[in-house]
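Contents: one structure, followed by commentary.
Every protein chain but one is kept in place in this view of the complex.
Right, subunit A next:
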Amino acid sequence: MPTEKTTFTSLHTGGSMTQVPERQSRLSGFVKTLFGDRLSIALTLISVLIIYAFVPVIDWALIRAHWTVASPAECQSGGACWAFIGAKLRLILFGLYPPEEQWRAVIVIVLIMALVLLTLSPRFWGARLLLVWAAGIAVMLVLMGGGVMGLPPVPTSKWGGLPVTLLLAVLSLGLAFPFSVVLALGRRSAQPVTRGLSVLVIELVRGLPLVGLLFVAAILMPLFLPPDWNIDKLGRTLAALTIFAAAYLAEVIRGGLQGLPYGQTEAAQALGIPYWRTIWHIVLPQAIQKVIPPLTNTAIVMVKNTSLVLIVGVFDMLSAARSAATDPMWPAPSAEAYLFVAMIYFVICYGIAAYSRHIETDLTARSHS
């Protein structure tokens, strides 16, 4: 190894010795980067065109924009009407949730973010964290729904906006996870019945569009269930999202299981560690570590998939923004509304991506063999 390294370095220095770079001023270096060869010239021109195309956007979004207005009519003069977002912020963020009770929705959002932040640190990973989550979710549902401890009841049909988006995303991923583990293990099982059932469920769900599943859950299911089985629409929507996420997660996790050397479970067996404890403490931590990029992918896709629930009439953040934009008082503010919501989605999804990058470097730092 050392000899290889030295030859490589000497070659490298030898190479650069032959073409001593002439001292360039910073400006000429810059010009060379921009127009040095045909490809650079082409790329420079394309970039200039793109920037030029954005001038009207910037003009609309920033320069001619209305940030505060006395009346909606002021927005008619063109330019982005950001004042609209300010005026409709509560409707977009909380939907039809009764305004005087919206402090409860704010607490729910804060709680979710706190729990997510807590989960970000591997230090807290373990069974206790699951209990904290379960308790947290229970508190959130009580807060949102009310009807106890002097909180006025708010039916789920009135829930809306960001809390619904966050609850659907977090709950569908969280609930899907145990199912996906069982499905992934089942698909690798030696027993034909278990394997067959897992394959059937995974392929069936993956073969259906999410919109179709949502329709079945929200609209068709009540027709087939006995009339006194009154399962909430939000709950049924969540079930559809959960099943959908489980099928995708199962395949991701199966990939991680396949990458695990067989010796790991053998060692656990020889040490007498029971099956499910082996799965939980030995197999899953390693399998998940191997599939962080596709897991991130699925998580991001699921966050965005929650927006599809508007099709079955669940009032998530996107639906709330849409209905805010239909207010006839304001001149066509839908672009602003959608951009605002897009920004929130982007912040959430980019956060997930950034975190996964961070955790990946963290784990590889252990330099396991």
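Here is the rule we use: contacts are C-beta pairs under 8 Å (C-beta built on N, C-alpha and C of every residue); 3 or more make two chains touch, one makes a residue touch a chain; residues count from 1.
What we mean here is this: contacts and distances are computed from a predicted model.
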Omitted chain, identified by the protein name its UniProt record gives, among "Fluoride-specific ion channel FluC", "Cytochrome c oxidase assembly protein CtaG", "Acyl-CoA dehydrogenase" or "ABC transporter": "ABC transporter"
Which of A:T194, A:Q286 or A:S334 contacts the chain that the document leaves out: A:Q286
From A:P99, A:P274, A:P293 or A:G313, residue that would touch the chain that is not displayed: A:P274
Missing-chain contacts mapped onto subunit A: 261, 263-264, 266-274, 277-278, 281-282, 285-286, 289, 366-369
